[in-house]
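Below is one structure, written out as structure tokens, with a few remarks after it.
For this depiction, one protein chain was excluded, whereas all remaining protein chains were kept in their positions.
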Amino acid sequence: MTTNTLHSSRFSQLYINRLGLWLFILSESVIFVALLFTRFYLLGVERAPEINQTIGLIITGLLLVSSLTAYRAEVHIAQGNRKAFMNNILATILLGIVFLIGVGIEWSEAFDHFPPGTLFGTVFFTMTGMHAFHVLTGLLLLGLLYLRGTQGAYSKNDYWGAEATIKYWHFVDIVWVFFYPALYLLS
Amino acid sequence: MRRDVIYGGLLWLVLTVICYSLISEFTLFPLTAAHEAETIDESFLFLIQLAIPVFTFVVSVLLYSIFRFRRTGEKSEDGLHIISNKPVTWMWLLITSGLAIYMIIDPGLTGFKKLTANKNVDLVVQVEARKWSWSFTYPQQGITLKDADELILPVNQRILFEISSVDIIHSFWIPAFRMKIDAVPGQLTFMRVTPNIIGSFEDDINLRVQCAELCGTGHSRMRVDLRILTLQEFETWIIEQTTSTD
Amino acid sequence: MKAIYKGIAGALIGFVIGAGGLSLIRILIGLEPWELETGIVVGYLFALCGWLLGVGVWDYWGRGWFGLPLRKYKLTGWRRYFSFDTDHKVIGIQYLFTFLLMMLVAGIFAMFMRTELMDPGRGIMDPKTYNKLMSLHGMFMIAVAITIISGPFGNYIVPLMIGADDMAFPRLNALSYWLTPAVPILLLTSLAFQGWNSGWTGYAPLSVTNETGQVFYNLAFMTLGLSSIVGAVNFLTTVITMRAPGMTWGRLPIFVWSILSTAILSLLATNFVFMVMLMVILDRISGMGFFNPDIGGNPILYQHLFWFYSHPAVYVMAIPGLGITLEVITHFSRKPLFAYRWAVAGFLGIVIMSFTVWAHHMFTSGMPENPLPFMVSTELISIPTGFVFLAALGTIWLGKLWLKTPMLFGLAVIFNFLIGGITGIFLADIPIDLQLQDTFWVVAHFHYTIVGTQIFGLMAAIYYWFPKLTGRMYNERLGKLHFWVMFISFNTTFSPMFWLGINSMNRRVAQYLPEFSMVNTWVTISAFVMGSSFLIFLYNMIYSWIRGSKAGANPWNARTLEWQTSSPPPAHNFATPPEIIGHPYDYGLPGSSHAFFPISGSSGNKQVKD
Partner (left out) sequence: MNKPSDKKARMRIGWVTFIALGVLTIVEFFISLYIRPSTPYLIVTAVIKGWLIISYFMHIAQVWRRDKDSK
């Protein structure tokens, strides 16, 4: 995040950055805990039977694959293999975009079955919306990463920006790991 | 050092005695009009009695230290190098935990049990709150008072209030009963109480129904009088109501 | 000032982009082009981003995201305080001024409220205006209370105390400050949209059904939350990683521990309130129904989520005040902090337990959940709180009390917090709470804990560190005068409220029964005296800052690190990085030292004068 030089710390800047990022992720996860709490408080373990299982499974798979490509990107840049890094980032971005399109299709269907004016709709749209918003910010960050990559930034000794973005992307995936069963599978 | 403990202890004793005599001198609580209210006042008084020694202890340590250990003049001088004191800290832990647990059990759990134990009901009153008025329904007698200006209750009857709201959250509070419960839209809340005196708002301001949850512009005036009648008077009143509505 | 102009321009452009883009989308999908509250929310989101980018995020930071060279401005003097400066000392001063100003404004609101309450009927305003004013006072003061110690002194003092040259993330630090001006601006702008009347708690469904001004409250709370999360990440990382060599956890000054505890609470709880505020906004603008009982929503849900943040937030307010109190009491008793480990355990115990007590605000809410566990946990939290009293009382006992103004404020905190704590026990007891909830007892209780602990602690901090911040000494005589006026009038203002509470005067009312008018008149007069005591304070601060005598590096002869450097400290805090060799509070131990400053290149150690 920041690259100031510090002379009084016994820790490397990389370590400090990592700790800060983890704390931020911890704090951010609270939003999703609150949403899960809301979901169970209002609905118990009920779910709408009309929910589209096929789309749910497909977008879950997409996000999972994107996590793998993100992971591969990080391994490649740690080895200094920039070309493979860029390709994997690009794949991650594309998968993320397809995920968002999938959510869009799911939303347009959900509007017919349980619009935001119903209880399940309220919970469903807020949870998927909050998650999609994080996917969107993740995509913007990945886009920036790609842009900086084309400018020749990041090497095997200095790829904190890539590492942070990829960690954030994994975090978004974890959220979906909990949201997917909470919205689609519970009964 | 031992002398300081003795003098400090004496100060504590004196302050405690003063405080106890003060609370026995004054009427602490306003009018009570229900059995439950007496239970609550008992817990209240008991907690005050428990709190007094704690309060006077801290105050006497503060006062004694300020007067006895103050530095005079500007000369810099350090106190004793006391980092901690095992017996004192463990005693402190023991006493504070003991007090806390005692408080949980005695006025807390027992008081709660006393309030909720009796589930018998003689009379049901449905209370409906709206911005900014109260409506009362006596379902057994078939009487509804919309936007009432008075709540009428019989004495020595166990009453169950079923409270609901049509718009936002209000709170049904009768100070002389020492109880309140929110009126929440979309659900029913309950309050059980047995009035034990006869009286009305003109006799004492605590005999009133007051909204206690901020509900907008009319919140401060969302209030109706309470009148507690004898059972005969109450039945007469019921008959009057049923005949007048026919 | 240029940064602020750019920030305002950025905010305006952002608003136009956000609101305009929204209108465009609405036209494209065939809706009315403009809907007030949606426009405000989306426009504000972009305006906030524009403001931050304009004020300095773009020049100092954002350009790097696109591979452009950063722009750094070398400003000097007062101009630094109006810019996106990353020096933690500048940010501390910025926080201090912003929030003192907010406190002043909120205090004026309180004076208006008390004037209205002089009269049982209609006084100077109608109930509607009163409700808005009361809500404004509440939310302003909550924002102040959450930030006013950890913002200014956490930023200024903590890096000094742990021997670091700055915070771990200086730019994030500046970001967390520059988020905060949006809070008072939003809250005051709400007045242009009929204000909001749901108090600082903003309970749904009132907050879903009332005027548009409500949205500004929700947005302000979210912005404040964002700022405190960013701050918390920064504090935690700083304290964990930036401690000077030898500064073990056991040697950390107690004030640092209190800020650390606060940061943990902010980090883990704040996003609950962020989410619940968002839910209210969604209910209002998009027809969702979290709190709408007609479709199965539940108003109680609001209270659960809200208090899951807001009760820990109470400790976010109180713990730094207690930390300062212990710090000041130790230095002015010239005696080691008694039972240091217990005090630390007290803070951490409060942190852990504060996540288990939230529903004690809801004993009368009609919640279906069993209230008893919350009564138990609330009464149990008095045990770790008691450790703080143990530390304070153990420290002053047998000490050499130097009764300067900071010490007086510190001792007053003990007294006030004692009353606040004991009266809280009554509220934790369910049967008694059935009577006291929503009465003036609650008002008195939380003013004793927040004002009596935190604002008195703040005053102790300001007087204590004034020489460090300014290099000059305040006027002791005026300081003591301020203390006595404030302490006495504070108690005469709030202690009668306990009587009002027992005698059934409920809170948040503009009009009340005439039986309470005499006590209320007395309270109002006391409140005015208390308010005017701040004039003494302001005069003392301003005059001493300009004309005060030079204070020197260590006027209190204190041992902690911030006093071992010049006043005010140089750009990187210490001429040479310190090494920690002893406990910060070893008063009365001959030959002991907290830190020494090895001179680089030479083997000799320069002993710090103790």
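In this document, chain identifiers A, B and C correspond to the written order of the chains, with residue numbering beginning at 1 in each.
Please note the rule applied: a residue touches a chain if its C-beta (ideal position, glycine included) is under 8 Å from a C-beta of that chain, and two chains touch if they have at least 3 such contacts.
Quantities reported herein were computed from a predicted structural model and do not represent experimental measurements.
Considering the entire complex, the omitted chain makes contact with A.
Considering the whole complex, the residue from A:Y15, A:W107, A:Y146 or A:W160 that touches the absent chain is A:Y15. From the set A:S27, A:S67, A:T92 or A:T122, the residue in touch with the chain omitted from the display is A:S67, counting the whole complex. Among A:I101, A:L147 or A:I174, only A:I174 touches the chain that is left out of the view. Along chain A, the points of touch with the absent chain fall at residues 10-12, 14-15, 18-19, 22, 45, 53, 57, 60-61, 64-65, 67-68, 70-72, 75, 78-80, 156, 167, 170-171, 173-174, 177-178, 180-181, 184-187.
FYI, only the chains that are shown with their structure count from here on.
Distance between chain centres (mean CA atoms), chain A to chain C: 32 Å. The geometric centre of chain A is 50 Å away from that of chain B, both derived from CA atoms. In chain C, the residues that reach two or more other chains under the touch definition are 297-298. For chain C in complex with chain A, the touching residues are 65-67, 86, 163-166, 168-172, 229, 232-234, 236-237, 240-245, 267-272, 274-276, 279, 282, 286-290, 295-298, 301, 304-305, 308, 572, 574, 577. Of all the residues in chain A, the ones that touch chain C in their complex are 1-2, 4, 6-11, 15-16, 19-20, 23-24, 26-28, 30-31, 34-35, 37-38, 41-42, 116-119, 121-122, 125-126, 144, 147-148, 151, 153. Across the complex, chain B meets chain C through its residues 1, 4, 28-30, 39-40, 43-44, 47, 51, 54-55, 58-59, 61-62, 65-66, 69-71, 76-85, 88-89, 92-93, 96-97, 100-101, 103-104, 107-109, 111-112, 114-115, 163, 167-169, 171, 173, 175, 178-187, 189, 205-206, 210-221.
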